[in-house]
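Heads up: the structure comes next, in structure tokens.
Excluded from the complex is one protein chain; the other protein chains are retained at their positions.
Then we have chain A:
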Amino acid sequence: MDAEVLKGGFADAPVDAAHAFRAAMTAMARPGTVHTLHGAQPPAPLSVAAGTLILTLCDPDTPLHLAGDWDRKEVRAWIAFHVGAPLVTAEAAMFALGDWDALAPLTRFAIGTPEYPDRSATLIVEGATPERAVLRGPGIKDTVEMGLPEIAAFQLNATLFPLGLDFFFTSGAQVAALPRTTKVSVPSGATSVEAA
């Protein structure tokens, strides 16, 4: 057995998880704000922030989907040891992890049911968020700007409310979030944005 798998968990699980959750919760409650997540040292290609989120939110009760490059042996082994989440297809996932291209198409993920809109997937999106977007909605005083992987997918997601997906964006030790309630638009004065 590879001893590397055993490393990279929380040093002090209750306290590390409490700090990480507070950052994740504040990110979800205030879309567009960036917070620091640390505590986990997951294997590549996971970012520290994504690894910390997984340790904080996932356990044997949460089916997890690993997308694209994130579905590799070291990651599976690390999650099996530290988290114990069942690894599943996109359709059955409560959480999904990968970069934006690998997570597409988003229609595969559960968006909840009218009676249980909470039974929807939370996507942890790794990597760059190049498209500038203006956000409005709960948690935002007037408007706030934030980088997103693209615009159209999030506009579509918001139309599903109260159903829909919720997103964390992770890069390095940083996290931001976008719940389904946030209305996304192109900043005024920006040039064309590709249609989905």
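Here is the rule we go by: a contact is a pair of C-beta atoms (placed from the backbone, for glycine too) under 8 Å apart; a residue touches a chain by one contact, two chains touch by 3 or more; residues count from 1.
Simple rule for what comes next: contacts and distances are computed from a predicted model.
**Q** According to its UniProt entry, is the unseen chain "Galactose/methyl galactoside import ATP-binding protein MglA", "Alpha-D-ribose 1-methylphosphonate 5-phosphate C-P lyase", "ABC transporter permease" or "PqqA peptide cyclase"?
**A** Of "Galactose/methyl galactoside import ATP-binding protein MglA", "Alpha-D-ribose 1-methylphosphonate 5-phosphate C-P lyase", "ABC transporter permease" or "PqqA peptide cyclase", the absent chain's UniProt record names it "Alpha-D-ribose 1-methylphosphonate 5-phosphate C-P lyase".
**Q** From the list A:M25, A:A44 or A:A80, pick the residue that touches the absent chain.
**A** Checking each option in A:M25, A:A44 or A:A80, the one touching the absent chain turns out to be A:M25.
**Q** Of the residues in chain A, which ones touch the absent chain?
**A** Residues touching the hidden chain, for chain A, are 13-15, 17-19, 21-22, 24-26, 28-30, 56-59, 61-62, 113-118, 120, 122, 137-141, 161-162, 166, 179-181.
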